[in-house]
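Reading through the structure tokens given below for one structure.
Shown here: the complex without one of its protein chains, the others still in place.
Let's turn to subunit A:
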Amino acid sequence: MQLTRRETILAGLGAFAATALPLPLFASVEDSVAAFTGGAETGSDGITLSTPEIAENGNTVPVEVSAPGAVSIMLLAAGNPNPAVGTFNFGPMAGSQSASTRIRLAGTQDVVAIAKMADGSFVRTSNEVKVTIGGCGG
């Protein structure tokens, strides 16, 4: 039998291993990144960010990030007045190092994810999400 996610959550089996903590306000995305990484170099392998190419609704855009082996993942919406979305911390008992949430995007912009790995290294990725007023389909 295959449980759907809905059934799983309804059955109360979901255990939250991640907590979302708001970041203090930073002047810019790069400041936020620097504060998170301490200025360390960032790689690009081992982190997957799933976002829609075009947001169906800019007020609630589904975002999913996964970085196996991460202890912490920071999410930023680079074009928002306040780019900080949150930082997900994973304890040693976490079954997987992934998180999904919905965020509000002020307009077309990059969503940035940076993961801190268990060995102290960092990986970074970003996707462009387009927010459009839409209207005309073929």
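Definition applied: a contact is a pair of C-beta atoms (placed from the backbone, for glycine too) under 8 Å apart; a residue touches a chain by one contact, two chains touch by 3 or more; residues count from 1.
As a working rule, contacts and distances are computed from a predicted model.
Student: Would you mind picking the UniProt name of the chain not drawn here, from "Actinorhodin polyketide putative beta-ketoacyl synthase 1", "Thiosulfohydrolase SoxB", "Substrate-binding domain-containing protein" or "ABC transporter domain-containing protein"?
Tutor: Checked against "Actinorhodin polyketide putative beta-ketoacyl synthase 1", "Thiosulfohydrolase SoxB", "Substrate-binding domain-containing protein" or "ABC transporter domain-containing protein": the hidden chain maps to "Thiosulfohydrolase SoxB".
Student: Of the listed residues A:37, A:50, A:80 or A:126, which contacts the missing chain in the full complex?
Tutor: In the complete complex, the chain left out is touched by residue A:50.
Student: In the full complex, which bits of subunit A touch the chain not displayed? Write them out.
Tutor: The missing chain touches subunit A at positions 4-6, 50, 52-57, 62, 100, 108, 128, 130, 132-138.
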